[in-house]
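Worksheet: one structure, shown below.
Other chains dropped; remaining ones untouched in position.
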Amino acid sequence: MTLAFVMVNTVPDQMERVLEEIKEIERVEEAYMLYGVYDIVAVVKAETTEELKGLILRIRTVKHVLSTLTLMAIS
Amino acid sequence: MTLAFVMVNTVPDQMERVLEEIKEIERVEEAYMLYGVYDIVAVVKAETTEELKGLILRIRTVKHVLSTLTLMAIS
Amino acid sequence: MTLAFVMVNTVPDQMERVLEEIKEIERVEEAYMLYGVYDIVAVVKAETTEELKGLILRIRTVKHVLSTLTLMAIS
Amino acid sequence: MTLAFVMVNTVPDQMERVLEEIKEIERVEEAYMLYGVYDIVAVVKAETTEELKGLILRIRTVKHVLSTLTLMAIS
């Protein structure tokens, strides 16, 4: 099981819309808007690194996402 | 009362226009163009964190804003 | 209720010891070592911003912590 | 008149002590602890750039200051 925190930056005025769409993605456990360096954090859980890769690529296709930074937990 | 410093980056040649619009927003106490890592700092004061959230989302809708970084004061 | 992600950097060879001590702190829900820019993430929940402040100051006193970055969720 | 925001990082468990000492420095208008990338912001006002230089060098001598980043306002 791989746990990761995906930090997302978005087009400034689309933060809420992006959050809603990210929350709908399977394997996204939780997601929040943040004050600070990143606009959104998505907590994701994947069975395999293959699945994690798919998840991240999926988040990156959400409209108005500008960049992502994945922080994988060391299990 | 929550005090926060909202650091703003803008489309390069729209810095002055963005500053003018940010200054008009209610609860923005002061705002300045900066030399350095951020283009503009807006000093904002909100009664509640709910209001702060609204303020930041409002600043992010200003045209030509590229990104914001909110530094909240620890009261 | 305030949720925050506290990103921690530590003295390089003390990461595991710091993690253990952070996990013991009340109000720290979860904490993990990370690959990447930050060494540890601590997920904290506080009733008030006053309590959050105390929590962060507490984490900062853990021996071998070098710096912290608090990402507060916008509720 | 030059206005500047001096962002300060400190030894983790000395943030409050550093804040108190910075607040005592002449020409420091306000200073706050912050959540986020920087530990403290000091708002300083100097008559001349010569004076600003002195102020920044003064803040850098405060014990337990690790680094400073000066954001000068474009007047």
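For clarity, chains are labelled A, B, C and D in written order, and residue numbers in each chain start from 1.
The rule is simple: a contact is a pair of C-beta atoms (placed from the backbone, for glycine too) under 8 Å apart; a residue touches a chain by one contact, two chains touch by 3 or more.
Small disclaimer: the values here were computed from a predicted structure and weren't measured.
Note on stoichiometry: the full complex in this file contains 8 copies of its one protein sequence, with 4 placed in the shown coordinates.
The rule is short, and it goes like this: only the chains that are shown with their structure count from here on.
For the pair chain A and chain D, the distance between mean C-alpha positions equals 35 Å. Centroids built from CA atoms put chain C at 20 Å from chain A. Computed from the mean C-alpha positions, the centre of chain C lies at a distance of 25 Å from the centre of chain D. In chain A, the residues that reach two or more other chains under the touch definition are 35-37. Residues 3, 5, 32-38, 41, 69-74 of chain C are the ones touching chain A in the complex. Interface residues of chain B, counted against chain C in their complex, comprise 2, 49, 53, 56, 72, 74-75. Listing the residues of chain A that touch chain B in their complex gives 9, 12-13, 15-16, 35-37.
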